[in-house]
Every structure is written in C-alpha cells, then in structure tokens.
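Below you'll find the structure, written out as structure tokens, and then a few comments.
A single protein chain has been omitted from the complex, and every remaining protein chain is retained in its original position.
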Amino acid sequence: MLALAATTIAILSVMALALARALKADTVYDRILGINMFGTKTALFIAVMGFLNGRPDFLDIAIVYALINFIGMIAVLRFFEYTAADDNQSIKE
Amino acid sequence: MSFIVDYYNYWIVVFLMMAGFYIVISATNLVKKVVGLNIFQTSVFMMYITMGKVSGGSAPIVAEGITSYSNPLPHVLILTAIVVGVATTAVGLALIVRIKRAYGTVEENEFEDKEDLI
Amino acid sequence: MAEFIDLVLLGMLAITALGVIILKDLFAVVMLFGIYSFLSALIFVNLDAVDVAFTEAAVGAGISTVLMLGTLALTGRKEKVGSHTSWLPLVVVVITGGALIYGTLDMPAFGDPNNPIHQHVAPRYIEESPKEVGLPNMVTSVLASYRAFDTLGETAVVFAAAIGVLSLLGLPKPDRRAVESGLKSHLVLRVVAKLIIPLTILFALYVQFHGDYGPGGGFQAGVIAAAAVILYALVFGLPLATHVVQPTWLKVLAALGVLIYAGTGVASLFLGGSFLDYNVLASDPVAGQHIGIIVIELGVGITVFAAMLSIFYAFAGQAEGKNIQ
Partner (left out) sequence: MILETISTILLLLGAFFGLTGAIGLFKFPDFFTRVHAASVTDSIAAILIISGLILRTDFDLVAAKLLFILIFLLLTSPTASHALAKSARHGGLLSLAETRANNQEASSTKEGNN
C-alpha cells in the first residue's frame, strides 16, 4: 500500500514537471514533448490509482487515455504539415 | 484544515468559472473565446461531480463488499452534457471557419469596418 | 490520500487555466486545453465518476482538440494582442468571483453523505436499480432506462449539431482527385497506426457492449470508433478515409441511430407500455430492460460515431481544401 502511495506521488510530481515544461517551453516541440509525457503518465496514474482505491476494474479509462494521447500527437504533427508553409520562423518562441 | 477540504473544490470551481468568463469577455480572438467557453463549461461539470461525491464512497458500479456508492445522478447528467458540449463546440468552430472565409479575420475588433461584406 | 490527490490535481487544473489566459500562441492554448481535459478527467476518476471520466477523456481531450487544431489550421495560430486595456473585464470577473466564493460558504460540505443531493432520488437509484433494471452499472441504468427520454433528447442534439456543421461546411466529396496527403514520410507511424486501428475498433465494440457492467456505453464507444477512423484519416490522408468510410453512409447512419432509439420507444408503446418503457419488450421485465438498454445504446453509439466522424470530415475537408490552394 505504501509503495502504491509513493508511486502515486512520484507520478504526480512527474506530471507537475511535464506541465511546467508545457507551460514554459523554449520551442513548440518542447511543449508537445511535455504534453506527450503528461498523457502517458496520466494513463499510468489511473492504473495505479485503481489499485490504491481497491477497485482496479476501471482500467478501460487508462486505455482510452493512451489511445487519445496518441491521436492527439498525430493530429498535432498533421497540423504542423498544414501550417509549416505559413510560419517557418515561429519554431522559436 | 477541514474547512479547506470542505470548500476547496468549490473555490477551484469558482476560479475556473471566472477564468473561462474572463477569457470570453476579454479575448478578441474567436477561437480563444471558444476555449474560454469550454473552460467555463468544464467548471460546471466539476461542480456537479463534486456534489455527487460521498466521502468513503465508491464508483456507482455494483461490486461485492462495497456498501457506500457515490451519487449516480450527476454523473448521468454530466456524461450526456459533455457529448452535447463537444457537439455544440463543433458548431461554434464551424461558424468561426465560415466567419474567417467571409471576413478574412477571426479577431472581433477587426469586423467593424467590414459590415457590408455579408 | 484521495483528498490529497484531489488537492494537487485541482491545483494543476487552475494553473493550466491561468496558462490558457496568459499564452498568446493559440496552438499552445489548444494544447493546454488538451491537458486541461485530461486533468479534469483524472479528477472525475478521483471523484468516483468513472463513466464521466471515460467520456471526457475520449470526447473532450480527443475530438475537441482535433477539431480546434483543424480550425487553427484554417484561421491562423497567432492571437493579436488587443490595444485596449483589459482592466474592466478583470474588475467584473473579480467582483463576480468574490460573490460566488461568498456563496460557496453556504454550500454543503464536500463529501458529506447527508447532503441534500443524496436524499431525494439517488437512494432509490442506488438501492432499486440493480433489482429493477438488473445492471451493475447504475449510471447506465439511469442513463438508458430511468432517464431514457432525456438521453433521447441528447442524442437528437448530437444529430442536430452534426447537421449544423455539415450545412455550414459541407462534406468532402469522396471521389475527389487523390491529393498527396497524409503523413507519407513517416513509415514507422504508418505501420504502428495499422496495428493500432483494429485494436481500437475492437476496444470500441468492447466498450459498447460491456457498458452495462463497467464504465462505458454508447456515447464513449461511438467516439472511440470515430477516433479510429480519425487516426486513419490523419495518417493515410482524408481521400483514402472517405473512400473507406463514405460520407454519404455517415449521413444515413446518424439518422439511423436516432431512429433506432426512438423506434424502441414506439415499439414499447405498441406493446402496451409507455414510451421507452422496456419492461414490456420481453415476458420478464428485467430481460425486457436488458434488451431495451442494449438496443438504445446501440442507437446512441451509431449516432455519436456518425456525427463525430462527419464533423471531423467536414473540418478536415476544409483544411485539406485550403492546403491544395
């Protein structure tokens, strides 16, 4: 139980750091990297939290998280393809 | 401490609601306004779900050995509200796309001199 | 522990909202809004609302983000900084917020089992629904049986929203000249997408039919199935996707879902019950409830799938059209 709690807190801090990275990024890609990390850690967090609350049968939500995070990433990359011609100089913020 | 735990959720809900409200009334970009509306909307969802929680309760899916469940009614209301919210957001975004095509801009304060374009 | 997680997650949510206010790059704003949706879904899990979290993760974080990115591709990603001062909105917001905070002090304490909200109909749902409807998931029982009329209205709203978007933007023609599109240069991505798309569709079916026993149901399953096709369109290009799932079918499917739902109600009318009263659908009331719920969830799933996918097609068709020019 203690291990689960410690893991939960560790994942929470990772999420906080990733959020900080996404908020305060040098380049657009750093922002996306932070968001991707946030998404994968969220899936893990839900899995751990299910065990912590003693009801591990809600893991479906973690699967959805992993899936949606991936689709979000692909959408972002696609978005770059569309707008790459418009603003080449905007990589640096 | 218990005072904070008792009301913390509501305070955050109010903060988010006001953040969304602020974006809606201060931003000039229509896409950002839609994001603001969505934040406002999520704060309302959060309010309902907060009210439905019972301390020591569990998710309202029957399982052996669990006696106390959280209130399922707010969950039902919000579940459908989320889907409808996204559907209406999509209509709003579609309108923005059309506005961009008709006026060439999505900045609210740039519309004024283009009224005869419609 | 649950309270601690609640405190931390809500704090992060507030910081994300502040970030949305401050940042001027709309692309960053949309990305942060994705994080915002993920975080709120986590909070819903922590507050026991697993079905809601499921929906928020799939719909809020997935579809909204994709649609907003599509809009940004068409309207440009930089917000122009307004020249006028913004103290007036701030004053309005602070005053309103102060009043609301004052109002929250009269709210019942968080999590108290004696709150008024838990006294009226909720105990009946919690105690009777497993016997009356026979499903372990109370949210599905209430959604699809006790409040089925409400859900019919919501499904109709989703259908109407899809019609609205289609009338504003129009669907892309499936037989348009094959444009060089999709993430052609990403070989790894294409292989992995091919692996993941069938798994996703399988998972959508699981969510659709397991929704009576665990978190899930028609709304979530429809969105996940739509997400699979959206992934296909993103990686392999819109022309191919519209060839596989044709827009004209989607129009029929969206209407068909609502028709199935309302038709179940009419069937129960003809069998001697009231509208959407599933007890009469079989000789045994509980079996009747079960049939009714599976059928209407299927209707909801079909409508949500078709509506979300046609909305995406409409936006993607616009973005692709702009890209060609």
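Order of writing sets the chain letters: A, B and C. Residues in each chain are counted from 1.
We take it that a residue touches a chain if its C-beta (ideal position, glycine included) is under 8 Å from a C-beta of that chain, and two chains touch if they have at least 3 such contacts.
Because the structure is a prediction, the values reported are computed rather than measured.
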Visible contact partners (per top-of-document touch definition) of the missing chain: A, C
Residue in contact with the excluded chain [from C:A156, C:L171, C:V192 or C:A287]: C:V192
Touching residues (missing chain, whole complex) on chain A: 2-4, 6-7, 10-11, 13-14, 17-18, 20-21, 26-27, 29-30, 32-34, 36-37, 40-41, 43-44, 47-48, 51, 56-57, 59-60, 62-63, 66-67, 69-70, 73-74, 77, 80, 84, 88, 91
Residues in chain C touching the chain absent from view: 183, 185-186, 188-189, 192, 195-196, 199
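Everything that follows uses one rule, which is that only the chains that are shown with their structure count from here on.
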Touch-based graph of the chains, sorted into line, ring, star, complete or other: complete
Separation of mean Cα positions, chain C and chain B [Å, integer]: 13
Residue list for chain C, restricted to those that touch at least two other chains: 50, 72, 76, 214-215
Set of chain B residues in contact with two or more other chains: 58-59, 61, 63
Residue numbers on chain B that touch chain A, as the complex places them: 58-59, 61, 63, 66
Residue numbers on chain C that touch chain B, as the complex places them: 3, 6-7, 10-11, 13-14, 17-18, 20-21, 26, 29-30, 33, 36-37, 40, 43-44, 47-52, 55-56, 59-60, 63-64, 67-68, 70-72, 74-76, 79-80, 82, 86, 89-90, 92-94, 96-97, 100-101, 104-105, 107-113, 115, 117-118, 121-122, 125-126, 130, 136-139, 141-143, 147, 150-151, 154, 157-158, 161-162, 164-165, 168-169, 213-215, 219, 223, 304, 307-308, 311, 314-315, 318
Contact footprint of chain C on chain B as seen in their complex: 5-23, 25-32, 34-36, 38-39, 42, 45-46, 49-63, 68-76, 78-80, 82-91, 93-98, 100, 106-107, 109
